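Removed: one protein chain of the complex. Kept in place: all other protein chains.
Labels A, B and C are assigned to the chains in the order they are written; within every chain, residues are numbered from 1.
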Amino acid sequence: MYFASDNWAGVSPKVGEAIAEAGRGYAAAYGNDDLTLALKARLEAIFEHEVAFFLVPTGTATNSLALSALCPSYGIVLAHEESHVVAEEAGAPEFITQGARLIGLKGAGNKILPATLEAALDRLPPPDWGHPRPSALSVTQASECGTVYGVAELTVLAGAAKARGLGVHMDGARFANAVAALGCTPAEITWKAGVDALSFGLTKNGAFMAEAVVLFDPARAEAVRWRRKRAGHVVSKARFMAAQFLAMLEDGHWLALAGHANAMAAQLSSGFSASGYRLAWPCEANEVFPIVPKALAGQLEAKGAQFHEWPWQAYDGAAPAADETVLRLVASFATRPEDVEAFLGMLRAG
Amino acid sequence: MYFASDNWAGVSPKVGEAIAEAGRGYAAAYGNDDLTLALKARLEAIFEHEVAFFLVPTGTATNSLALSALCPSYGIVLAHEESHVVAEEAGAPEFITQGARLIGLKGAGNKILPATLEAALDRLPPPDWGHPRPSALSVTQASECGTVYGVAELTVLAGAAKARGLGVHMDGARFANAVAALGCTPAEITWKAGVDALSFGLTKNGAFMAEAVVLFDPARAEAVRWRRKRAGHVVSKARFMAAQFLAMLEDGHWLALAGHANAMAAQLSSGFSASGYRLAWPCEANEVFPIVPKALAGQLEAKGAQFHEWPWQAYDGAAPAADETVLRLVASFATRPEDVEAFLGMLRAG
Amino acid sequence: MYFASDNWAGVSPKVGEAIAEAGRGYAAAYGNDDLTLALKARLEAIFEHEVAFFLVPTGTATNSLALSALCPSYGIVLAHEESHVVAEEAGAPEFITQGARLIGLKGAGNKILPATLEAALDRLPPPDWGHPRPSALSVTQASECGTVYGVAELTVLAGAAKARGLGVHMDGARFANAVAALGCTPAEITWKAGVDALSFGLTKNGAFMAEAVVLFDPARAEAVRWRRKRAGHVVSKARFMAAQFLAMLEDGHWLALAGHANAMAAQLSSGFSASGYRLAWPCEANEVFPIVPKALAGQLEAKGAQFHEWPWQAYDGAAPAADETVLRLVASFATRPEDVEAFLGMLRAG
Partner (left out) sequence: MYFASDNWAGVSPKVGEAIAEAGRGYAAAYGNDDLTLALKARLEAIFEHEVAFFLVPTGTATNSLALSALCPSYGIVLAHEESHVVAEEAGAPEFITQGARLIGLKGAGNKILPATLEAALDRLPPPDWGHPRPSALSVTQASECGTVYGVAELTVLAGAAKARGLGVHMDGARFANAVAALGCTPAEITWKAGVDALSFGLTKNGAFMAEAVVLFDPARAEAVRWRRKRAGHVVSKARFMAAQFLAMLEDGHWLALAGHANAMAAQLSSGFSASGYRLAWPCEANEVFPIVPKALAGQLEAKGAQFHEWPWQAYDGAAPAADETVLRLVASFATRPEDVEAFLGMLRAG
């Protein structure tokens, strides 16, 4: 029963086959291969828009490089205080942008409200050289709390950012889960809603390594090109990453996998509710955050369930009592209904 | 007939199987998986020494992070003027060390002579805060010119660096080819000869992505740990990279592959010699640099052979005449004797 | 009537004489002159402690270099959200530390409460390489709001920081005003209260250019030495800055000047109170922030008074009404009682 993280899962069989296939024969290095070239058209079809894209090995690098397309070294990035770019990357955005400042905003369920953004921008200095320049808003979709911005919701938030001259970045390490949950098109939740740069991650969704910076304004690509090279993120056998993307994006495989993970999380969520437990936040994608007695958490762990307690968190949802704790359970493409059922059985027995 | 680069080749079947195997089931992320943990013992056995190591997605990142273990942001790195770190990484070492200076040294066949190093160090300033501090020597093994430092040769060179307080880095993107060519142990050509930090690359040798910073003094690891994270090089599904390393290092597979590539290069080299062509540098690993008439280069290309002409090169070996050019032919684990023979046939017919 | 800022004033006659004197004859460059050497003993006498110090041309550089003594490139600095380092330096601390993150804390009158610091630290991640490392607390003394930390107050705050392993920096661009206001010794409000690094500024107090990084732990000096040089802050004719410091520190001249400025601010403050105006924060040093009708502000300006309105401020004190505004009036060593009286006359006539 592995619910620790979706990046503990392996690869989907289709992706595995694509990797194996890509390993045969010769191909040009550094992204000049046929697969990488083919991926451009595939991405443009998926997003219904011209794009510039960069395959990058990690989500952290993808986020940092995407932000560097929007934010100069003297810029400010606004993001949720518990977002990955703020809390989990040890300052990679600062490093790769060579000095940008990240400012953390509060918000229930890891989502930022337009009023919070406006208030933060009101407090920031005017855009002159004596002050850091507010340059980008970064949102996470789906968020670290398993919540999802609706299309209308995101449109308002991104609009507030753009009205002040900020660019909009979306950390889409779980973009597939969000799109599957919303039932919208990738275009509707990205550029149509105001997103300029997307970190498009499929690693957590059943690939080994499939992350890309996707820019909806190719003119922003030049700055990223250099930074990617200088940060050591130009993979020589890039076709292997492209192959994973292509396999994922064929016939909606990526959304099928994400939809499955979401369904498994919903099954978990229902089970907790049925057993009378509250959730810290609603389950909107593939993560569930039940509030349980600390004793129960220990019992589940003792029985071999894999999950994390969620420690230094912005509890702006339902808060645990003193003898309670918040669990984070992540479902993945590989989670089987019987795994969930077994876990819920332990819960009921707990 | 693919001789453009060894990174155009695919993956060896054993590596492919290991990748497929690693994709099944669950494993802890970010290098806490069993495969990555097992790799430590394997590396220590191979190198007969305690090591700290970091799996990193690209050779450029590996080099830069390895250098950052030896060189502060105000340091100087000495390397051959045509080495990868100087000429091919767009300033990644400067970026990742946050400001170190690279100084290019001359030397025939991309190798640095001790006297050249000494002379460069003599001209450098004393180690006070008013001047950049000479901090590291970086050598490439096998070099960009397909040449190889002998054990004794490297020991003298590294000794000259260490006598001045510099650390020694080895860019081993083709380390396997060098070890196979020398017939020595990995220990003899690294820490026993004075190497402190090795970029150990197996990507060119038949992996998809297998690069590691190997530090023979684990105390140097702390600085790298942070920089790796901040530069976005902590791969979530690290087991996939570890699996490739483990498959390579099992039963000497890495040396068998490299030995084959070297043999194919030797066959090419002999063919050129037999046809009366000079080499720009001796063929000591898996690269051959024949000097041929420009017309012949065009004919070979027209017949479908893949290779590069070697343009802005430090010709300190035999120089081409005005109507000649230097080709770079790289053999890989995947090169077959019949490919070489077919190519040499074209040459003879040319 | 110049109340725009204390850095609009010129130099005190004693400082002017010292500059003139320093300009005669020859002296070693780069801080090897007699005046700079003499300054060490003077500072150590004033602070009753061994110090390492660096003369630096600007307050921004002083703050950034002082922070770099406490905070690595992957560190976090906590400071008030309206402090100079956060709001007024365009990211200089990020630039000079090569990537540290500044996190702004709230607090009335630009002062941070221990509970606010504790809460912020509670939300920050554990000190591992996956997260930025909380490294320093920066306080401003006297603050941007003209408020002053008491000795006991600062001791508690600094203690809370040190208990978590953070170093403590004091931005003392108006350190003299704070010491004069508190009537304590410089030692009591710095190292005895827990301060590790002081930005000691006397430029606003009647010098042309007199700023110094003062480190109470000389072992921290090495990192600053290199950064100062590389950031271009080693002044060749350093004696000229040392001369200003020495003149200031002779016979308590610095405290006499600051005490005068404080007294002038108190006279202003009393005048506003007497005329029935509130202050946004209490006047504790040489700045006064009266809340006045917008119409009055315009009239005063029209009559030639020089001051700033205080725009994007954390109004955690008394807030202005819709038709009111907050003025910032700064008194300096050069402010004369008759200037204050003339201004208050305008106010009463307003």
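Convention: a contact is a pair of C-beta atoms (placed from the backbone, for glycine too) under 8 Å apart; a residue touches a chain by one contact, two chains touch by 3 or more.
Just so we're clear, the structure is a prediction, and the values are computed from it rather than from any experiment.
> Going by the contact rule already stated, which one of B:F47, B:Y74, B:Y149 or B:F333 would touch the omitted chain in the full complex?
Here the residue in touch with the unshown chain is B:Y74.
> Thinking of the whole complex, not just what is shown, which of A:G99, A:P134, A:G232 or A:P320 touches the missing chain?
Answering carefully, the residue with contact to the hidden chain is A:G99.
> Out of C:F53, C:F175, C:W191 or C:W226, which is the one that touches the chain we can't see?
Hidden-chain contact among the options goes to C:W226.
> Could you tell which one of B:V11, B:A29, B:L55 or B:A100 touches the chain left off the display?
B:A100
> Which positions on chain A touch the chain that was left off?
30, 72-74, 98-99, 129-130, 225-226, 229-230, 234
> If the missing chain were put back, which residues of chain C would it touch?
Residues in contact with the chain left out: 2, 4-5, 7-11, 15-16, 19-20, 22-29, 56-62, 64-65, 89-92, 94-96, 203-204, 208-209, 226, 229-237, 240, 306, 334.
> Since one chain has been left out of the picture, which residues of chain B touch it in the full complex?
Against the missing chain, chain B presents residues 73-74, 81, 87-88, 90-91, 94-95, 98-104, 122-126, 129-132, 312, 314.
FYI, only the chains that are shown with their structure count from here on.
> Taking the mean of the CA coordinates per chain, how far is chain B from chain C in Å?
52
> So what's the Cα centroid distance for chain A and chain C, whole Å?
42
> Based only on mean CA positions, could you tell me how far chain A sits from chain B in angstrom?
35
> Give the residues of chain A touching no fewer than two other chains, as numbers and ranges.
90-91, 94-95
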